[in-house]
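For this depiction, one protein chain was excluded, whereas all remaining protein chains were kept in their positions.
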Amino acid sequence: MDRLIRQIARLSALAGGVVLLALVGMICASVLGNATLKLAQMAWVQSTLPGLAEGMRAAGIGPIRASYELVEIGVAFVIFAFLPWVQITRGHAMVEVFTARLPARADAALAALWEVLMAAAMVLIAWRLYAGMLGKVKNAETTFLMQIPLWWAYAACLVAACLAALVTLWATVAALRRAARAWA
Amino acid sequence: MSDLGLGFLSFPVLLALIFARAPIGLAMLICGAGGLTLLTGSPNIVLAKLKTETFSTFSNYNLSIIPMFLLMGQFATLGGMSRALFRAAGAFVGHLKGGLAMAAVGACAGFGAICGSSLATAATMGQVALPELRRAGYSGGLSTATLAAGGTLGILIPPSVVLVIYAILAEQNIAKLFLAAFVPGILAALGYALAIALYVRRHPEAAGSAPALPLRARFAALLPVWPVIVVFGLVVGGIYGGWFTPTEGAAVGAAGTGLIAWATGGMSWRGVQDAILETARTSAMIFFIILGAASYNSFLAFTRVPQELSSFVVGQGFSPWAVLWLILLVYLILGCLMDSLSMILLTIPIFFPVIMGLDFGMTPEATAIWFGILVLIVVEVGLITPPVGMNLFVIAAMNRDVPISATYGAVLWFVAADLIRVALLVAFPAIVLVLI
Partner (left out) sequence: QEVVLKLHQFLPAQSFVPANILDPWADRIEAESQGRIRIERFPAMQLGGKPADLVDQMQDGVVDIVWTLPGYTPGRFPRTEVFELPFMVRDAEGASRAFWQLAQSDMRDADFKDMHLLGAWVHGPGVIHSARPVARLEDMAGLKLRAPSRATTRLLEQLGAVAVGMPVPAVPEAMSKGVIDGALLPWEVTSSIKVQELVGHHTEFPGRGVYVATFILAMNKDVYEGLPQDLRAVIDAASGEGFSAQAGRLQQGADAPQRQVAADRGNAIVTLDAAEAARWETAAAPVTAAWVAELEAAGIDGQALLDKARGLLAQNAN
């Protein structure tokens, strides 16, 4: 079970990574298109090769039109998809300086407390994201350019948020077991 | 309890949670959501806000720069590029005591010139420079403190998001503010270098050093790093030349370093996976803090604590200079717990007219610019003052083997450098105004 949960978190993070790489690729294509088009629009190019800029635009060479909104949507999914991995690897930022000399029992209890609260937060986030998604379905909001229904983006994030909640719940169970052992 | 009382009470509660080892983002989320629930007498508002605001906090074009630059750092490590870069830097300054840490501050300043965010600067440079500093024999405390402090250069050296917002709130000229931030930014980098020099004089064991190399060997060390220099040059030059935005620059940098790593054979499928996982861990850690900060800051805005604190300072009838110092002190305190942008948004509308109503012997425009730069610096100092500081937490989370008490000890030297600089700028406004 431990291995399975870890594998889920890992696959989720890799899925986020694939989307991130896709965004990187898209932005690079957009930058390249923008740069070539700007070159073609320079005065001396316009005069020596008239029609080049128009031809390039007609061929679809130029900045990618929806780059901005795709990055906005994409990065939201990327971060949600990364959440399970930071949970399972215990990568969150915390201050350990004042708890370093706690006795083992108190230490285990404290660790369990934060895991429980973190699980509660993750479940809350996933649940509210679901409510938000229903709202976006109802009010039919879309992005500006591609008119992508916003609830699609919410739905993708919701899958990742549910995985994060699942992973955190599992970590909570483990932490509670450890605490129980320390107190036994 | 009154709204204000609840707001003020949340400070010690948040501190207590953080010191009891709660994940920082979680602690802020608990205080924000819990505080708002107590404030409004029901959880409805919190539940309603969470419907859209988690998504809209993560769905941010400007913040997308963070995972992209982190990925770039990972690829640079994968291809051995960061090591080569630091080896080259080491060839030139490695024989100086603390030289490599100073080079890291220089690198932060360079990176800060293209990036508008302190957290992003600290995290990205931390990823590249920390392992190299440790490898070169630098102590954990000095390494982490150097990068946490170096990260604050991200917002001081133009372009800076916070300065743009200040310009809008205070109705000042952006170009002039950018110019005005330039000399203080350089002073900051020099001050940090000085802090490192003094620190290693006091703690000689904290910094490794290498024998001085002949000039020929130094330039030979530059040879393997030219592709990296090309990529960094492309990213920085492209952003300054207006060919692309910082986010686009981050993507170009990630693609560029990725290609180099692939071309030099450093990129295995396994390596790419590890790079993604490491990027995932750090990005999610940072964004979770950003989410918590958004929640906590929105709660504070509901309680009107920042506004009331500001009006309290204003209402005391002190001399202009006392008011100025008091305001800077308020920013230093708030800076421990709030992110710079929220702080500026909440308080500048109140503090700015007050400052403009006082006589500091300067033209109104000069006063406005000078005050803006001072605020910017003090807000950034808050990011590295122990025990609570966002940059400290981020860097510490990236280096579990360094106890945060070691970071605390070393970062005080940098805080001292900052405070001396603030005192200098308050005493000699000309340092800020010289370029405009």
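Chains here go by letter, A and B, matching the order in which they are written, and residues are numbered from 1 within each.
Just so it is clear, a residue touches a chain if its C-beta (ideal position, glycine included) is under 8 Å from a C-beta of that chain, and two chains touch if they have at least 3 such contacts.
Because the structure is predicted, anything quoted here is derived from the model rather than measured.
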item: Among shown chains, those touching the left-out chain; value: A, B
item: Full-complex contact with the absent chain, from B:A16, B:A175 or B:A217; value: B:A175
item: Absent-chain contact - pick from B:S10, B:T52 or B:T279; value: B:T52
item: Residue of B:F244, B:F287, B:Y331 or B:F393 touching the missing chain in the full complex; value: B:F244
item: Identified contact with the non-displayed chain, of B:I66, B:A207 or B:A294; value: B:A294
item: For chain B, residues in touch with the removed chain; value: 44-45, 48-49, 51-53, 56, 61-62, 116, 159, 161, 164, 167-169, 171, 173-175, 239, 242-247, 294-295, 297-298, 301-302, 342, 345-346, 349
item: Missing-partner contacts on chain A, residue numbers; value: 34, 37-38, 41, 53-54, 57, 62-63, 65, 68-69, 135, 139-145, 147, 149
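One rule holds for everything that comes next: only the chains that are shown with their structure count from here on.
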item: Sites on chain A touched by chain B in the complex; value: 10, 13-14, 16-17, 20-21, 23-25, 27-28, 30-31, 34-35, 38, 68, 71-76, 78-83, 85-86, 89, 91-100, 110-111, 114, 117-118, 121, 124-125, 128-129, 131-132, 135, 153-154, 157
item: Of all residues in chain B, those that touch chain A in their complex; value: 18-26, 29-30, 47, 50-52, 54-55, 58-61, 63-64, 67-68, 71, 238, 243-244, 247-248, 251-252, 254-255, 258, 273, 276-277, 279-285, 287-289, 387, 393-394, 396-397, 403-405, 408
